[in-house]
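Below is one structure, written out as structure tokens, with a few remarks after it.
Note that one protein chain is taken out, while the other chains of the complex remain in position.
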Amino acid sequence: MSTWRIARLIAFKDLRIELRSRVVTNQVLPFAALVMVMFAFALDNDDVLTRVAPGLVWLATLFSLLVLVQRAFAVENADGALDALQVAGVRPSGIFLGKALALAAQLAVLEVVLLLMAVVLYQAEVAASGAVLLIITFVAATTGLAFVGTLYGGLAAGAKGRETLLPLLMLPVVAPVLIGATRATEAAFGTNGATSSEGWPWIGLLTLFAALFGVVGTFAFGSLIDE
Amino acid sequence: MSGVLAASMSVSEQTPYVIASYVVTLGGIGLYTWRMLARARKIAPQVREEDRPWT
Partner (left out) sequence: MTSAVSPTSIRRPTGTRFSRVLGVATLVGLVWLVVFGLFLSPNDATQQAGVRILYIHVPSAWLAYLAFGVTGVSSLGYLIKRTRSLTWDRIAGASAEVGVLFMGITLVSGSLWGRISWGIFWTWDSRLTTTAFLFVTYIGYLAVRNLGGTHQQRAKRSAVIALLAVLEVPLVHFSVTWWRPLHQNESVAEGELSGLMLFSLFVGLLAFTLLYVWLVLHRQRVLAMEDALDDQGLDAALAERRAEGAQV
């Protein structure tokens, strides 16, 4: 069975589980929305909110990513499914790509919702000229986040007491995505006079990040889920 | 350029900071070293000779 076939099977399995259990739609999305509201409570200033809207969207994404990753691997631990897959000789690279794909799909849905909320709650404005930049930013950032999340999720899943390790390991690693995606999104929104052209170098960074972790993750995932 | 670096503090005001950094540094090193050696002394009697190939 080729790696791609394994990846597709696992991705569809994860998405099917989500469709049936609706944990992301019923729990994670509301959490993300709540985070956006709490930002408004904390940063009690409409002008400030509009200015920092891009950063808040990505922050909320990162916090929700932690929850999504926990969930993605909790479904594996329930019946020792991950171990069973390994024992059955399924290539870890396929598992990695499949779970990353499913995670990316869920992240994408989450980000669209957060973006809409930012437009509504923070009066963020998306210039038409920035639309392309915005879409590519989201694609590049989501890919990178999905790869990193799957990789470290594999390690932090499993035995008790590990869930707390995930934020500590992951958040420093995704800092470049936070910085790059926020700057590129600011350029797409036209915040603070940023022009679209300023966003493209950051896209370069995001793409490099996604490519590096995609490749490395494919090879390293196996050693991290070994119990 | 060096104007930006001109000490806003007088030397006497600076001294506590300088001393603090040396104290924190040597203190941190000392603490780590002490705990490491104490741990070594504690477990060494239980470890067989052959597992300590440096002796």
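When the chains are written out, they are named A and B in that same order, and each has its own residue count from 1.
The criterion applied here is as follows: contacts are C-beta pairs under 8 Å (C-beta built on N, C-alpha and C of every residue); 3 or more make two chains touch, one makes a residue touch a chain.
Computed from a prediction, not measured in an experiment: that's the story for all the values here.
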| field | Touching the absent chain when the full complex is considered, from A:Pro30, A:Gly80 or A:Pro201 | value | A:Pro201
| message | Touching the absent chain: which residues on subunit A qualify? | response | 151, 155, 159, 162, 165, 168-169, 172-173, 175-176, 179-180, 183, 201-202, 205, 208-209, 212, 216, 220, 223-224, 226-227
| When the complex is taken as a whole, what residues of subunit B touch the one chain not shown? | 1-2, 4-9, 11, 14-15, 17-22, 24-26, 28-29, 32-33, 36-37, 39-41, 43-49, 51-52, 54-55
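Criterion: only the chains that are shown with their structure count from here on.
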| Just curious, how far off is subunit B from subunit A if you go by their C-alpha centres, in Å? | 40
